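Yeah, one chain of the complex is gone here, protein chain that is, but the others are all in their spots.
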Amino acid sequence: MNEISNKWIGERTIRPDGIDKVTGRAAFAADTSMPGMIWGKVLRSPHAHAVIKSIDTSKAEALPGVKAVVTAADIVDFPVDTPVPLGIQDMRWMCRNVLAREKALWHGHAIAGVAATSEAIAEEACALIEVEYEVLPHAIEIDDALAKDAPILHDFITFDGKPSNIAGTLEHTKGDVEAGFAEADLVIERDFTTRPVHQGYIEPHACLVSTAADGKMTIWSSSQGQFMVRAMTALLTGIPQSNIRAIPAEIGGGFGGKTIIYLEPMAAILSKKSGRPVKMVMTREEVMRASGPTSGSKSTVKIGVRKDGKITAAEGIYWLQAGGLPGSPIRGAVGCALAPYDIPNGRTLGYDVVSNRSKVAAYRAPGAPIGAFGVECVLDEIADKLGMDPLDLRLKNAAKEGTKAVHGPTFPLMGYVESLEAAKAHAHYNAPLGPNQGRGVASGFWFNAGGESSAQVNITEDGNVVVTTGHPDIGGSRAGIANICAELLGIDYRRISVLIGDTATIGFSNLTGGSRVLFASSIVVTESTKKIIATLCELAAKIWDIDPEAVIWEDGEARPAGANAGQFPPLTLEELAARANESGGPIGAGTQLNTTGAEGGFGTHICDVEIDPELGIARVIRYTVLQDVGRAVHPSYVEGQMQGGAAQAIGWALNEEYLYDKNGKVDNPGFLDYRMPVASDLPMLDTHIIEIPNPKHPQGVRGVGEVPLVPGPAAVRNAIHNALGIYFDDLPISPPRILAALEGQKAAAE
Amino acid sequence: MTKIHVTTTINGEPEEFLCDPNETMLDALRNRLGLTGAKEGCATGDCGACSITLDGTLVCACLMLAAESDGHEITTIEGMAEGENLHPLQTKFLESAALQCGICTPGFLIAAKALLDENPDPTETEVRFWLAGNLCRCTGYDKIIRAVMDTAAEMREAAQ
Partner (left out) sequence: MTNIQYLAPATLDEAVRAFAAAEGAARILAGGTDLLVQMQSGFAKPGMIVDVKKIPELMAIEETAGGGFIVGAAVSGATLERHPTFGKIWPGALEALNLIGSTQVQGRASFGGNLCNGSPAADSVPGLVAAGATVTIQGPNGRRELAVEDVPAGPGKTNLAPGEIAVSFTFPAHPAHSGDAYLRMIPRTEMDIAVVGCGVFLTMDGETCTAARVALGAVAPTVRRVPDAEAALIGSHLDDAALETAAAACRAACNPIDDKRGTIAYRTSVAGVLLKRTVAIAAERAAQA
């Protein structure tokens, strides 16, 4: 824990990148241009499932203005029988995701890329590429992919000894589930479905790649990790990492969807072939057809309780869509589903199911909202049947410090119970409801993450500070880092510049994702800043000719302490910076660590809805997010994470879904019909920050961003149940579904 | 393709450029004039990230041909601050953390300014509906709506 006074930690300071973002100066990936730049466009599969028999690019290459063409033949092949993991991805699937190799696996799968002197010529050239396909039957939904006569996407995948679309499983068990259900007085079991939803970042994927004659390559792109961009591009093109400099542009939203790359390897090869800088920008339609949403799912959740509400056993079986290549977030689903509860006998099992949809990508707490949805819905029903308050039911079973989770770990100090108690005491929970209104609650968990992080902190010659870290700032992390550094140095935060370094200027730093960035980067920034403070104290000691241990750093200056206290006038940071050469020279310190000590986060949501029973519309009219965040280093951006997650959850619950036509083509590939919440759809989103500092972090940080999505869909669904007395087990709970259910309810009553 | 010569005014300055007949105002701003503050989120008028004003009326630059700007006045986010003096909305967005990734921010600021120019005392509902064409996926809109309401209140007070 940080022991000095909290002057800056917890302050709502102005973010370092703020001015650029409110004046239009901030450079996002598509905002960068170069002299001689040409444009790349992608030819995409018109079929949901087809063998690629041949690709003839000669006519495209002959078109005036075309400078280069790329196909899978230019991409390094990773044979399907040898796993090559890179972070959360496997290069076997990445090389087939970036450009279709043996097969087109979904409508919109990239087949070839063209670079030309204009976007229009590149598009025209794409249309001249002749691809011979053998069209195959396709499977879109999980049930289609699991059917007996389902088209098999990959003949190398087997399950139970037979070719299958089940690409993998993950199971967690604790205790004896059957015995646990036998002890129960009440057992509720339900089937659920959730639809794939897109991260919905407003900035489409974009990159600019320039290759010099000596083979050195520079990539400007929008991603959640410049080092991931470098590593994947290197692996897929065969170019050594040392020849690739990946520069992180400002990123216009990611939510997990930019932990993966699509365009960079194509642009790299096109640039190498043409000798020209190549810019590629996806259209929104391409984003919707070809970039990863999160999985759709089906699940069966069964929970048994005693009359007093104590859970005796719980089981969740989940099938998650991976898209056309393996790798759905089953870990998040089966790991997080039961984590908020102290369950003596539990089992979760997840299946990774491939089908002819774009390959899924991470989305905010990947898999966890799917896991939580069924569990939180069944708990709602149990509370209802037992006549118990749903928060009391959760309190009765809440995981605490020392609880062994079904997914394995024993929880340390954490604030789940506090979130439930805060919810119970909250004015929202105790406010009266009007006609056609209902209130629901739900809880959720996310692992959070540590991992590799690097930081360099330099003192400028005039006594100010430049901090460089290696993580793209996706939601205000630079502001948090400025607060922490200011706190440690005891200076005004405005004297600190916080920058995101590129792969050539800062050490390896893992992805921005998993709610790890402020956790990990503040550890390395703290280490670096402490080293600098030690250097400054040594310098002062040398100037004063006293022992370094007799110098303390306070309020931005070195002061003689102990026996020497008051003997010398303090030396400020400016004064010491100017005299740096009197000791070791320029003042700066770097730290590179594989950080540990990230602990899981818990939150509870309260949602009120109002139903228009004639039109079947559910509107969220009040919403409160309560969460243990460890320490809110910059409360505004902590609240922002909680609010943003809740808004995405509301969209997932009520309106967002992919719609496919009978040919396996997405029918709503744009913001018009992929209905994300707009400003008039939402109320103010209240937040209640709980701070149970993480004892393993210097500032107590726990990770914030993922948890606020996890409980949301169930909170909305439970509120609708409360309003109507109808259980909706399939998302989204759209107007036609509500109206049909109400008409069914009316018919049953008559 | 034969290019069209356009004479227009952008952020108060006379401007001339050549464009293709089917080129959008957004592409002209971003690719010809170096004004990349207007963003392309969808190119179909559904996200508002390319919001600009045309003779004072709020429009999407992606739904307008560059050729249509001939003889008219365009303002973009680059023209919102006066030198180093930020518009009160810009200041308030910073103070209120009404942005996270920032990609939608220029569009929200242009749209919010157009609202306050027309209606200095909007209700929360009016602000929400006016800004419904500006998508933000990061914030849940809460801090944006508050920032606009707070700016309006402060501007009303300052005007008295």
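Here the chain labels run A and B in written order, and each chain numbers its own residues starting at 1.
To be clear about the criterion, a residue touches a chain if its C-beta (ideal position, glycine included) is under 8 Å from a C-beta of that chain, and two chains touch if they have at least 3 such contacts.
All figures in this text were calculated on a predicted structure; none of them were measured in a lab.
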| item | value |
| --- | --- |
| Contacts of the hidden chain among displayed chains | A, B |
| Selected from B:Ser51, B:Gln100 or B:Thr151 as touching the chain missing from the view | B:Ser51 |
| Touch criterion as defined above, residue of A:Glu285, A:Glu421, A:Glu538 or A:Asp730 at the omitted chain | A:Glu285 |
| Footprint left on chain A by the chain that the document does not show | 120-121, 124, 283, 285, 614-617, 619, 654-655, 659, 667-668, 671-673, 675, 677-678, 680-681, 734-736, 739-740, 743 |
| Missing-chain contacts mapped onto chain B | 1-2, 4, 20-22, 24, 43-46, 48, 51, 54, 57-60, 62-65, 67-68, 70, 111, 114-115, 129-134 |
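By definition in this document, only the chains that are shown with their structure count from here on.
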| item | value |
| --- | --- |
| Touching residues (chain side chain B, partner chain A) in the complex | 30-31, 35-44, 46-47, 49, 76-78, 80-81, 86, 90, 93-97, 99-106, 109, 125, 127-129, 131-146 |
| Contact footprint of chain B on chain A as seen in their complex | 12, 14-15, 17-19, 21-28, 30-31, 33, 199-204, 250-255, 281, 283-284, 474-476, 479, 634, 636-637, 639-640, 643-648, 670-672, 676-682, 684-685 |
